[in-house]
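All protein chains but one are shown in place.
Residue numbering begins at 1 within each chain, and the chains themselves are lettered A, B and C in the order written.
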Amino acid sequence: MIVVMAPNATPDQIRDVEDRIIGWGYGVHPIYGEERTVIGAVGVPEADKAQYLEQLERLPYVESAIAIIRPYKFVSRESKPESTRIRVGDVTIGDTGVVMMAGPCTVESYELTMATARAIRALGFSILRGGAYKPCTSPYSFQGLGLEGLRILQAVAQATGMAVITEVMDPRNVETVSEYADILQIGTRNMQNYDLLREVGRGHRPVLLKRGMWAKIEEWLQAAEYVVLGGNTNVMLCERGIRTFETHTRNTLDLSAVAAVKELSHLPVIVDPSQGTGRWSLVPAMARAAIAAGADGLLVEVHPEPEKAVKDGAQSITHEGFVELVDACRPVAEAIGRSLV
Amino acid sequence: MIVVMAPNATPDQIRDVEDRIIGWGYGVHPIYGEERTVIGAVGVPEADKAQYLEQLERLPYVESAIAIIRPYKFVSRESKPESTRIRVGDVTIGDTGVVMMAGPCTVESYELTMATARAIRALGFSILRGGAYKPCTSPYSFQGLGLEGLRILQAVAQATGMAVITEVMDPRNVETVSEYADILQIGTRNMQNYDLLREVGRGHRPVLLKRGMWAKIEEWLQAAEYVVLGGNTNVMLCERGIRTFETHTRNTLDLSAVAAVKELSHLPVIVDPSQGTGRWSLVPAMARAAIAAGADGLLVEVHPEPEKAVKDGAQSITHEGFVELVDACRPVAEAIGRSLV
Amino acid sequence: MIVVMAPNATPDQIRDVEDRIIGWGYGVHPIYGEERTVIGAVGVPEADKAQYLEQLERLPYVESAIAIIRPYKFVSRESKPESTRIRVGDVTIGDTGVVMMAGPCTVESYELTMATARAIRALGFSILRGGAYKPCTSPYSFQGLGLEGLRILQAVAQATGMAVITEVMDPRNVETVSEYADILQIGTRNMQNYDLLREVGRGHRPVLLKRGMWAKIEEWLQAAEYVVLGGNTNVMLCERGIRTFETHTRNTLDLSAVAAVKELSHLPVIVDPSQGTGRWSLVPAMARAAIAAGADGLLVEVHPEPEKAVKDGAQSITHEGFVELVDACRPVAEAIGRSLV
Partner (left out) sequence: MIVVMAPNATPDQIRDVEDRIIGWGYGVHPIYGEERTVIGAVGVPEADKAQYLEQLERLPYVESAIAIIRPYKFVSRESKPESTRIRVGDVTIGDTGVVMMAGPCTVESYELTMATARAIRALGFSILRGGAYKPCTSPYSFQGLGLEGLRILQAVAQATGMAVITEVMDPRNVETVSEYADILQIGTRNMQNYDLLREVGRGHRPVLLKRGMWAKIEEWLQAAEYVVLGGNTNVMLCERGIRTFETHTRNTLDLSAVAAVKELSHLPVIVDPSQGTGRWSLVPAMARAAIAAGADGLLVEVHPEPEKAVKDGAQSITHEGFVELVDACRPVAEAIGRSLV
């Protein structure tokens, strides 16, 4: 922790800050510059730091207080250099394969879900995505089939030999969703729903944590830390676009974050180009770019007839479009020594 | 709903769009321009519109589909021109008084909470804020006293004759928090936690809905619509700053949103200048500006010794600072024909 | 300057960083923490710091390098505690009066400009705004009357006894515009047009520097520093809204920035609620809020018939609306011990 004193801080005020830091049990290292005095504090444990920083910043004779160590620990690559691998069904996420997770945005019926699942399975992929509980901006939109949607997903998955990823929104539903799904998705709106994070952290199912559309990388990793601290280390991160001033795309897909998170953390990173762009015509190019940026997997919305989908039709690709997307992505994955699985 | 066809759309494609719209039971009104054909659809009910818009946008020969009517209804001023008034303890929120809600960010102890409550009550105010369940970016930060914090808040409120506003984060806690608090606060991170919104919508306590730091005004009003649709019409909105590129302040307090929401909706609007700026020295000026912009109330963090606060010390003002803030705000409230209550 | 070493930095690498800093002629103060070594550098002059920070950050064994002192000097309140006052015509900007600058967005004709000038003058105000050279997003929009517009402004100003503020966009026009105008406005798009800043810095006319819609407060102050370094110390800053994700308003007016800049700098701060909101109906509330936040002046778009204006009609208020705005603002100015001038 580095404390920058105000330019006109008196010796008494500098001593006051030092006394506080010493009082908390830490060492102080003052540096007297020409225009500012800076005090280094050594040995401040993570758990208390945020509190002390804010207390010090409150003092009128302190200009700023700066944390030095990153505010997450167990998810950092510094604490665990080797990449985390998560086994789900046939595939390992975080290994050399780029894992394809595809399916309808929303589970509408057994038939539609089955049709899409078969199309995906036919190309050799084994993780089926689909929404049963849907977070909708408008209360007038279809909110998903709920438990019935989970049953359809499970039935389709068993029939096709696939694993299921689906969203859980309510901490009261974590147990139920865990019975039907192989991966629990935390949606962008719930990235800082801490009771939900704690609940999936206590569970045994792998978790895919989408980035909050407002979240800095650092905050996203802290959210993952909540899950890991609960005991569940099978966490993967999913970049799905952040909110910016640009309106042509629904969100701004931040692929730099993929490369950055791979440096900062050992967790696998998945990319959702469907939510990330909100436009089906941009999905294949961004899927390809995500792989080139280092993504460990893709989450893609596929629908037999997107122009009849009850939700997010504008960003879903058709079965034919999915074949084209896969054809476009495979050579790029191979070009960087990986494969699509 | 207005559908803009792609520039090269064929007559068959235009007919296809018309047929779909007619098939949904609505009227079509095509306009043939020189470069684009535009089709107006009349009679599309709110509940289905989002779905149809997305389905149409998915068609390669549709350039865009635009909703005409605002996506919220019961919270709009159009549906109810008179302003909503909410009675809490001694005061009415949404009336001519500007309601002051003040107190510590986090409930730390009975003594500290009581000291601050007395200081606030002494100036004639009657709503005490304080956090028992705290949403913290870092899992290593103090997460609040929980139930013990609620008990302290209630005890202090009873002793001083004040009402309590406190945050509820978990739908499983709504009932419990409702026993101790007079107003339920939904925090910025939970603005789109729909299960929580539905739960407080079923309850009987007034709700203060903070704006998501990423939320457009329209989305904020849709979140309020979720609560109102549950049956609870006592909703107030709270502007607390949005996330932008500026880093000098913790958030960017969007006071234009206060004036805009007063036009668009009949719900009262509260402003939180403490969270909004993250800097105690800016709080009084922004409290004053909020009143001038038309806010119906303020939510202010006050602490006897902010430099010892366990959380958000940097943005809390002292008891003396609170007196100064009130002295600064009163004449501005009076200048616009209101009073501080 | 504080250099944070990577967690696994070796003693040799730490010594290398120290040697570099010493080689630049400065003192080093290492602090050996448990997880990181931090090196303080003392005596690094402003002019070289940015360069050294970037060089150090490039080293793979350096995690980050942090500047301690603010990157502007002459515009800081630290360097000059007393507020800058700028005399223009009848009024002093930066004094106790809140200075009203009003007029049409664009100069369209002598008659329209004169009508609006008279309406403003009749209320006792003496600075006329109006655009002769207009920066337009679309090349197909009206780009202003140019020199003819300057002549109209000057003629109207002389006839009414007012001073003129108008925008200069091109460094080649600074001299000409200075002949006709009393204050040179640098528009938001040109905040970092350094050749233009240098040119007005060499001139003798007061400068109103609008905040870039993308600019952090720190960058805005550095842009002002460019002008001041040229020799022209009569600079005022103008908050006019920043670009965010919100689309209901044209920009997000950042009134916290007004209070923040008054702390950080001695320069006067003006607010433009017309550009800031893009909606005439929000202008009076935001004008009032700007004064409450501490603004030293307002820049308001007024037009006799906004629904016929060639530009920015949506955000201009009528002559009647201007009277109402003034009536709304006066009591707020007086409530905080100021007056509208």
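Quick note on the criterion: contacts are C-beta pairs under 8 Å (C-beta built on N, C-alpha and C of every residue); 3 or more make two chains touch, one makes a residue touch a chain.
These figures come from a predicted structure and were not determined experimentally.
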Ask   = Which one, A:Ile39, A:Val75, A:Ile165 or A:Leu282, makes contact with the chain that was left out?
value = A:Leu282
Note = Which of A:Thr96, A:Ser109 or A:Ser256 touches the missing chain? It is A:Ser256
Note = Cross-chain touch to the chain not pictured, restricted to C:Ile22, C:Ala50 or C:Ala122, is C:Ala50
Inquiry  = Using the document's contact rule, name the residues of chain B that touch the chain not shown here.
reply    = 2, 4, 7, 29, 31-36, 38, 40, 42-43, 66, 68-69, 78, 243-245, 247
Key: Contact set of chain C toward the excluded chain (per top definition)   = 46-47, 49-51, 53-60, 71-72, 135-143, 169-172, 189-190, 192-195, 212-214, 219, 222, 225-226, 229, 243, 280-281, 306-314, 316
Key: Touch list for chain A against the chain that is not drawn   = 214, 216-218, 242, 244-249, 252-260, 263, 276-277, 279, 281-282, 285-286, 288-294, 328, 331-332, 334-336
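As a working rule, only the chains that are shown with their structure count from here on.
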Message = As a quick test, compute the distance in whole Å between the mean CA positions of chain A and chain C.
response = 38
Rounded Å distance between chain A and chain B, as computed from the means of their C-alpha atoms = 26
Remark   = So chain C residues touching two or more other chains come to 244-245, 247
